[in-house]
Structure formats: C-alpha cells, structure tokens
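Apart from one protein chain that is not included, each protein chain of the complex appears where it belongs.
Take a look at chain A:
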Amino acid sequence: MHPAPSVIVFTTLSGLGFGLLFFLGLGLPDVTGWVAFTFFAIAYALAVGGLMASTFHLGHPERAMKAFTQWRSSWLSREGWCAVIALVLMGLYALGVVFLGQRWGLLGLLGSVFSALTVFTTSMIYTQLRTIPRWNMKLTPAMFLSFSLAGGALLAGQVGFAFPLLLIAALVQLGYWQMGDRALAASGTDLGTATGLGARGRVRAFEPPHTGTNYLLREFVHVVGRKHSDRLRIIAFGLAFVLPALLLLLPFNHLFALMAVLSHLAGVATSRWLFFAQAEHVVGLYYGKR
C-alpha cells in the first residue's frame, strides 16, 4: 500500500492523543487548573491534528460531513462518530477539571471509553479489509490499542502503567510482524485463484494492461523501501519501546520524559510507515507484483 503521509500522521498522532485522553478521563494524573489545561491542550492538539490530517487525502474534503451517515455498516463512519463523541465528552469533562476544579468521574469514564473506541474503530477500518491479508488479522486492533494506551500512559506521566503497557505493545508488535509476514501466503490467494486458471498450470503475468502506471499501481503496489524493512523494524522497535523503557528506568526528569515521548512517537510513526508500505493488496497479483 502507498504509505500516504496523511494517514501515517493521522493514525500516529490521533492514536497518541486519544491514548492520553483515555488516561485523563480516568483522572490519571489527577490534576486541575493550568496543569490540566496543558494536558488537555496536548491531547486535543494530537487527536484533532491527526483527524485533520486524515482529511488531506480526501478527493472532496468539503463533503466530509456526509461520512457520519453510514454508521450502521461502515467502520469509517463509526470512527467519525466515536471521535466526535469522545472529543465532546472529554471537552465537557475538561471544562470541569480546568475551570471549576471539579472531576465528573462518570463523564470522564465515558470519555475514556469512547477514546479507546475511537482507536479501535480506526483499527477496524484496516482490519476489515480481506484484500490486505497483513491487516486482516486480530492482532491489528490489538496493535493499535496497545500502542495508543502505551503512548497515552507515557504522555500522561503514568510510569507505573507505561512500563507494562510498553512491554505489551512491544510483544504485540513482534507478534504482528511475525504473523504478518506469513499472512498473504496463509490467505490462499494467489495469481491462480485471482485468474481462476491456477488448476491448469503455473500462471505468470505475461503482459500488463497498460504501459504506464495507474491509480491501482500507485495506491496498492508500493514497493519502494521494502528492501530496508528489516532495518526499519529494528529502528521502529528501538525508538518506540526500548529507548522509552530505558529512559523510564532512570530517575524522573522532565527532559528524559520528553525524550521518551518523542522517541516513542518517532518509533510508532516508523512502525506505521511499515504498516502501510509492507501491506500487500491482492490486486497486485493481477499485475504479477507479489
């Protein structure tokens, strides 16, 4: 798949933002006034910034409101609803915490639930696609949720939660790569089933339908950078999990905390780039590109 910057920025930033909102809604950290304002400002900047980025790849962003209509069948529509509900609930909750010094626990809890649901619905947009075996796995939502919660805990300064959550996210990441590398072969889809000619012999793409490129090849048959994927995995894993965990072990210091967050953010962004760049859409089979 084409690793469009807009979707990488969107899933990385809003995942982190909604992860932070999840913890803020639970009263972790239990802060009020200006400190709370700063936390909420960071969370909203990440969550809303990410959502804004996601509209950049639309052909007609001005019609984006129509995407709220099909929540009964479409995960993308459900994601839109969950994001708006989470942001409204957490906005009201933030008003109480920041300006009134009041913590409305139930409202915060609901906001946390919808923040997590937003991340889950985002992951389901990818997970539902049987055309991309590497995404069509139960580990995909597990990865999105564990990354979001680990990043949220890190950003919320919840060292007690951040450490185990980083460990869980790291294990999910390793499992995802392990299973993902086998997903296309395990799906049973190949050029033989794609053309229905597999039983007759070995099928080879002899001549493409067009001499130039097209939307399908640009969008679904991204190959640039695959050769660096192993190195990028090591970089992503080191930045997202190992370095932040090591920084957490050091005595607390705001500079270390900031470094841990930035390192995690860069690592997750790298992992997300790989998530898209390595995903093999089965339409590539028709072009002999798998």
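Definition applied: contacts are C-beta pairs under 8 Å (C-beta built on N, C-alpha and C of every residue); 3 or more make two chains touch, one makes a residue touch a chain; residues count from 1.
FYI, contacts and distances are computed from a predicted model.
J.: Absent chain per UniProt: "4Fe-4S dicluster domain-containing protein", "Tryptophan halogenase", "ATP synthase subunit b" or "Multiple sugar transport system substrate-binding protein"?
T.: Options "4Fe-4S dicluster domain-containing protein", "Tryptophan halogenase", "ATP synthase subunit b" or "Multiple sugar transport system substrate-binding protein" narrow down to "4Fe-4S dicluster domain-containing protein" for the missing chain.
J.: Check each of A:P61, A:G91, A:G105 or A:G160 against the chain that is not shown and name the one that touches it.
T.: Selected residue, touching the omitted chain: A:P61.
J.: Can you work out which residue in A:V9, A:V97, A:L110 or A:I125 touches the chain that's missing from view?
T.: A:I125
J.: Just one of A:T38, A:Q70, A:Q102 or A:N253 touches the chain that is missing; which is it?
T.: Residue touching the absent chain, from the options given: A:Q70.
J.: Which listed residue (A:G50, A:G80 or A:G111) would be found touching the missing chain in the intact complex?
T.: From the options A:G50, A:G80 or A:G111, the contact with the absent chain belongs to A:G80.
J.: Based on the whole complex, identify which of A:K138, A:R200 or A:R231 touches the chain you can't see.
T.: Missing-chain contact among the listed residues: A:R200.
J.: Over the whole complex, note the residues of chain A touching the chain we left out.
T.: Listed in rising order, the touching residues are 1, 57-61, 63-64, 66-70, 72-77, 80, 125, 128-132, 187-189, 191, 193-197, 200-210, 212-216, 219-220, 281-283, 286-287.
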